[in-house]
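Let me begin by handing over the structure; questions about it come next.
The complex appears here without one of its protein chains, the remainder shown in place.
A and B are the chain letters, set down in written order, and residue numbers restart from 1 in every chain.
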Amino acid sequence: MIIDKGLSPDFINDYLKVCGKYITFAKFGWGTSAVQSRELVKEKIENYKKYGIKTYPGGTLFEVCFSKNLFEEYLKECKDLGFECVEISDGSMELKPEDKDYAIKQAKKAGFIVLSEVGKKSIVLDSELEIHERIELVKKDLESGADFVIIEGRESGKSIGLFDEKGNVKKEELEILAENVDMDKIILEAPQKNQQVEFILRFGNDVNLGNISFEEVISLETLRRGLRGDTFGKI
Amino acid sequence: MIIDKGLSPDFINDYLKVCGKYITFAKFGWGTSAVQSRELVKEKIENYKKYGIKTYPGGTLFEVCFSKNLFEEYLKECKDLGFECVEISDGSMELKPEDKDYAIKQAKKAGFIVLSEVGKKSIVLDSELEIHERIELVKKDLESGADFVIIEGRESGKSIGLFDEKGNVKKEELEILAENVDMDKIILEAPQKNQQVEFILRFGNDVNLGNISFEEVISLETLRRGLRGDTFGKI
Partner (left out) sequence: MIIDKGLSPDFINDYLKVCGKYITFAKFGWGTSAVQSRELVKEKIENYKKYGIKTYPGGTLFEVCFSKNLFEEYLKECKDLGFECVEISDGSMELKPEDKDYAIKQAKKAGFIVLSEVGKKSIVLDSELEIHERIELVKKDLESGADFVIIEGRESGKSIGLFDEKGNVKKEELEILAENVDMDKIILEAPQKNQQVEFILRFGNDVNLGNISFEEVISLETLRRGLRGDTFGKI
């Protein structure tokens, strides 16, 4: 899963010739799709679709709309624009468990692939989330019907989720997570190379990774195949 | 205000479809316009102009030319290339107050929008500039006729101007600045996200920000509108 935070339409066409086949999801990060023209968003979604890449707006946009009682309109607009997925998150707002459950179910009912997210955007609030709580939240979202659950890593990959303030993976927490959930259902946000390397070495080269910068897709693919020094001879 | 440090002409056309409307000024950073062919620079300026974006070469190029007694030729060349603005700075050289005053006035007389800059490129020299001195320099440039005054932040945003060595905003100095100058006339260089967030939360979402990387324009627009976690619910 890559983040598109404002890529240009012709550039996308050119770019996907190089790495389209390595991408499953393209996220229009947080609220970025709302500040690009509707025509442009539609065109970009079509460009991705030619390569079988499924698109969705960042969870923050869902949160903005849900908090303004515009959830129904939000789903309709996502459909109209051509998005095939939606992300249901509560990174920037309080969302009651029953509301998250409801939102996931409604989005499924409307025909979307649903990616939910677990974690907070705020370093302070996120650090209060103990790993067993995180796991409970993951399980709940899967029970609600989410197709995948994303573990928050933000664009920075520091002091958030499974990462310490330097961006290193908290291995103990990772192991507890791995023991308790089906990793095929998890997308680990891993914007930094060292994080990608650790997850690949731990879970194998088909681990689901997210928040990949568009510039790093080819590089990540070489890591998955042992074609870069960091994973050479280890795959 | 974005920095263009060597963008390609077709890419610019494609890119501005996405975010052209959010950009007021495009700076050809420092001396970069001088190492691209004249035809190319003209073409790029035209591309920006289609979206109403005003362009100018970085202040360093002015300083190189002024220090070689080529100021008149510099203004003529800027005009010939199609630049609508010039930046008058003394970041890398000593410029007597009367020379800066003269340069601003000459540039205005020649029909340019004038952006002056306050601050030094050298960390050591810049750190010697006390905030009240900075404010005096800002006021002087405005009196000379500068349309905007840029507060130096470099491309890095660290250990310079209003930023400490980690890139955090020095809040006390910022407040002193805000109390003493008309912020509508100021462009705050703010290459890092945390800086953009702080300035938006302090001065409102229409604060003038500069040295924005071309890749961050859409992201910055979402910050201005509360569509990213960092400013969600705070705008």
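As a working rule, a residue touches a chain if its C-beta (ideal position, glycine included) is under 8 Å from a C-beta of that chain, and two chains touch if they have at least 3 such contacts.
On a predicted model such as this, the values are computed, not experimentally measured, just so you know.
Would you indicate which residue among A:K76, A:K109 or A:R225 is in contact with the undisplayed chain?
A:R225
Using the touch definition from the top, which of B:F11, B:Y51 or B:F203 touches the missing chain?
The missing chain is touched by B:F11.
List the subunit A residues touching the unshown chain?
Residues in contact with the chain left out: 10-11, 14-15, 17-19, 22, 215-219, 221-222, 225-230, 232-233.
What residues on subunit B make contact with the chain left out of this view?
5-11, 29-32, 34-36, 40, 60-61, 63-64, 67, 91-93, 121-122, 154
The rule is simple: only the chains that are shown with their structure count from here on.
Specify the angle of rotation obtained when superposing subunit A on subunit B by their C-alpha atoms, rounded to a multiple of 5 degrees.
To map subunit A onto subunit B, rotate by about 120 degrees.
Between subunit A and subunit B, what's the gap in Å when you average each chain's C-alpha atoms?
Measuring from centre to centre gives 34 Å for this pair.
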